[in-house]
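What follows is a single structure, and I will ask about it in a moment.
What you see is the complex with one protein chain gone and the rest in place.
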């Protein structure tokens, strides 16, 4: 009977050994295949990038090495845990150790995912197009490039802003339809408001007739405020996109001259003096 | 007995091999079916989108490729873990590796979910309707579109704001009922307050009679402040929605003219000078 | 013996197959029951909502479809994992994949839970009642509705604010008891303070006798500040709730007139000029 | 032998079925007991609350229904997972689904726990007592109630502030000991500083003798600043708690009169004019 | 043979039942021991606290009840899961349910741990000592008590600030060595700078000789600014800790008198007037 | 039969003991190999760093010791969990304990990963090059070094800023193309706007002809504002990168002189005086 046991034990033992060796060999083969494919993929990506964006060979070298290393570390870790579990040992401790690093990476890299997700929808919903004038991520300017990770906006002062898409939550697109031109003109408390409005409206109508970029108005909409020293009248117009500033500048000049011509004063600050 | 063992072992072994092969074949078939269905679904979605929103073919191509790739990577990963576990190997290491990426994606994409959840309730609770004038996400304007992910608001200066719904926590809807018109008028410390109030209230009553957009008032409610150089009187009215600004402008003009007509001064800033 | 083995193997095999098939059938039945119940519940909820809130049929359609889809996806996922585990395969990979989506949803939807939890306590602790005048979530106004998810506050300018309850941390309820009316009156550095206080207190007493909304005071509590050009006296009263503004306006008018009547100056800003 | 097997199989099978049925029955009984106890507990809590806080029956109804529902959903979920695992199926998919909701709830409800934890220590460390004058959570006023979840503070203007304890991190308690009264008095650049200090100190000593709420000082501590037009002297006193404002008002009045009596000028702003 | 089976089955069955009953009894005993020890510990802690901090019996009652309840709930939960697993049922559902509450508690209580960890290092690194004058957590004052959870700071106006240690990140300790006294004195653009510096330095030297709390300087370090109407000279000294304000006050008085004595003007604001 | 059992038991027992001892020996060997390799790697890295960055030997010693210790702790922990699981004990409690530390480390170290991820893309997308003038992380200056963890920017005042890459979200690169020079010039309300524009444009054209760094303009684009006392004209030019400030300075000087030469006034602030 103990003979039987020995045989059985021996057979099972040999079978076990054989299976372990087979599995280890399989794992090693899988490891080398995965590593070779991965490394080749990374190298290919970088050499393509080098040609396309003409980056310096040194910088490409640095980044490629970093990527290959990171990939290799991950692969080696997966390999070791598999081998350990083949030998029947419990890799929980090892995995717990790696989980710490993984957690840090997961948190650290979430920004990257946020970038791509936001970028995806920026493109999909056509919120931003190249050459649009937008306000996004606290920056004002004309869009030069919309990528999956970053959007490049050229500020009006010539600065090129690189904004990771995650920082672009609300987009204000100033290139989607007619824009408003708005000018506030002050007149004195002594002037007749109706007269001033008539004079300003006349000038507005003349400008509207001259300027084809004006789509609507300009109209004097009334008394916007009763200031310390002045009565403020507001003039509003609708203009072609991007023509709003030119129209505002024109309106300021022409309306000031119209008031001058009609002897309506644009008042300086006033103060009443009581001498003691 | 060892014969029996051998037979048993052999039988079990063959059975095991057969089962493994069967399972692998099943997994492969499931993989190809899932992949084919998924890819077709994605392509369908994008070609529909291309027709509806007339997006450029290039952009659709980019986004579709990205989606198909992401889907394939996920599918391949699921497939590999299943195959590994069929062979009796422990895929924990692999899953731990994937968990890192998953964690990053989960965190990165939570904004998207937030958008849809908020959007769902924006629609369900009718907080926002197209053409409402609202303040939401730090932006003022008229709603052009309420979607599950983004809300489009047209600012009064013509800008089109795209606001992800997650940024819309509190909504201030200015198109739900009558609005208040509020005007503060200053009179001099030397003028009789009762007289001034009577004059202003008379003018208010005349305006109320003329203007059908005024629903209540306007009334002079009393002395709102004792300023450095002026006594401030407040006038309040209820108007039809969106008529509040026109009423305020009218009130400012008419009340100023009423005070002028009654020789009540709107004072400039005063200062007492003590010469030394 | 091998006969016995075959029989045993065969029997176990057939039993296994039978059990698998039985379990799959059970799972399918459970799936269809769950789906049918869930769908009916969602439809019922929405059609009730449609009648109650008179929402447009189109919008209800959209939201209902989204809800049914979401429910179906979850159900299908649960079904697939159960079937996979019935076949003895390891669904860990699949679950890991789903966990990513789950994580995103869990994070994205936490705001919703926060809303309900806060809403529950807002109602339970009676912090807010309809028609209370409150400051909450950065908004001022009268409460129109307190729900489990959102609170609606009508601003004094007519705007309707929808505030998700999670944004309501501190609530300032201005409708719980008598309110304070506070007026600061300036007198000149040359005037006798005791005399001015006497004059003001006399006027205060007269107002207190006239106005039944005043519960306590008003009293001149003393010299609140020594300003650049004036000595500031503070008057405080307790009034009925919501009467504080009317009382303050009345106090300002009456006290100003009392000072005028007693030749006590409310001073303009002073400046000493040194000519060179 | 196959007979033996059949018997064995059959016996084990019957035993298994019996055990499953037994377990299911146990689970069902446990479910109904738990549900009945839970529901009764919730109802009891709410009816007690209704009597104590005289809440409207409608509101109690709403909250009670919500609580019972939430409790039932949780219980049903626990029951289903137990039944599923009794049948030998893998409830992982179901639990993963529930985990998503659980995660959302856990995150959403953490504020509640924060409230109770902070509230516990607020009470334990006696940081706040009813009737203390405190600054907490950005609000100033007298404490009306300290609860485990919220603290109620009555502002000086009559507003009742409800502050969730989690918003109370730092507490500034103004009712723990004597308070400081601080008055800054300006004198002219032309006045003798020593003389002015002597005059002010004399007045201070007189006030200290008269007023029993003053515990220390008031003392002129010296030249606090050399302003644009004035030399600023600072007077400091220690007073009984809550008497500091009355003492400051008294000091301002008396010190101003003391300076007047000694012909020391409190200067208006000065400016040198250079005419061109 | 079936006899054998029956025997075996029966024996195993009885053994199983016996083991289950034994385990349940063990669990019940462990539960009562743990509960009795825990309750006694909590009661002891609170009655000690009641004596030491003379808290009202009512408040102690409330907190003690809360603690005992919380402890009991946790113990009951642990007990139930153990009993369930003894009966061979899967407590995963129950644990998932509890995990939700646990998560909320874990997040809610992390502040508490933060307090203790920070408190530990505040004490260990001697950043704060009782009677130090510090700025921490946005509050200024003298430390009254440093605990593991909260630090008590007495503000200069008498307020007692309770600051949870987690809010104390950077500590600015003003009681660790000599302090700087800094005074800026303005002279006219017409005065000779070298002469003014000489006069001021002379006064500084005299003060330094008189005052033993001054450790270094005071020295006129030069022209700190060219203001609108004045040339600003800066004087710096090193003083004993907490003597800096008295020295600054003394410097202001003495330097002003020194300039007066030498006919150097401290200028009022200047303005050039162009009449039109 | 009991003999057989004893044999079997004994054999299995011995086999088990043998396997345990074998596994422990394997684990110990693996431990020492891993430790030796790890320590050598760390030492090598630090001694290389010491040579390259000429750090003091003491500091290197400190950091190296810290690294070796951290590595050893992790290794010992992994070793212990493996040994415990070899003995058939459940290391869950130990791992739960370690998980707490791991969690803290994972959260604490995520910033580090964020740095490297952001750094990777800063380099890859060429957002920043050495010697670029950029605004990033709230700091302005010229880039001195871009690393994977930190970026060094030299401020214009000579300060060297070390910015961890995670703090660099949006990068504003001022060295990518021509820059804008912008000058606002005020003229009096009494001057003729057309004449002033003509004079300024003439001067602009002369400057453009002289200065090769100007690429476009400068042009007077019109009336930018109607100020309290002045009409504001805006002049804009495009210049070579980094020449914008010099051009602006030149423009200010030349335009001021051009206006002087043509008797066009740059007005001082105006005020109307009403004597009473």
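The chains carry the letters A, B, C, D, E and F, assigned in the order they are written, with residues numbered from 1 in each.
One rule holds in what follows: a contact is a pair of C-beta atoms (placed from the backbone, for glycine too) under 8 Å apart; a residue touches a chain by one contact, two chains touch by 3 or more.
Not measured: the values here are computed from a predicted model.
Participant: Out of F:20, F:68 or F:112, which is the one that touches the chain we can't see?
Facilitator: Looking across F:20, F:68 or F:112, the contact with the absent chain belongs to F:112.
Participant: Touching the hidden chain in the complete assembly: which of F:161, F:215 or F:234 does that?
Facilitator: Touching the chain that is not displayed is residue F:161.
Participant: Check each of E:43, E:65, E:126 or E:206 against the chain that is not shown and name the one that touches it.
Facilitator: E:126
Participant: Touching the absent chain in the whole complex: find that residue among F:42, F:117, F:185 or F:223.
Facilitator: F:185
Participant: Which subunit E residues would touch the chain omitted from the figure, given the whole complex?
Facilitator: Touching the missing chain: residues 4, 7-8, 11, 15, 23, 26-27, 74, 77-82, 85-86, 91, 95, 98-99, 102-103, 105-107, 109-118, 120-121, 123-127, 135, 148, 169-174, 176-180, 182, 189, 193, 221-226, 228-229, 231, 238, 241, 244, 270-276.
Participant: Across the whole complex, list the residues on subunit F that are touched by the chain not included here.
Facilitator: Those residues of subunit F that touch the unshown chain are 1-2, 5-6, 9, 49, 53, 55, 59, 62-63, 66, 87-90, 92-94, 96-97, 99-105, 107-109, 111-112, 137-139, 149-150, 154-164, 166-167, 185-186, 229, 246, 249-250, 252-253, 256-257, 266-275.
As a working rule, only the chains that are shown with their structure count from here on.
Participant: Compare the two sides of the subunit D and subunit E interface and say whether they are made mostly of the same residue numbers, over half shared, or of different ones.
Facilitator: different
Participant: What is the distance, in whole Å, between the centres of subunit A and subunit E, each centre taken as the mean of its C-alpha atoms?
Facilitator: 38
Participant: Using CA atom averages as chain centres, what separation in Å is found between subunit A and subunit B?
Facilitator: Spacing between the chain centres: roughly 17 Å.
Participant: Residues of subunit D that contact two or more other chains, please.
Facilitator: Touching at least two other chains: 99, 102-103, 105, 107, 109, 111-112, 229, 268, 270-275.
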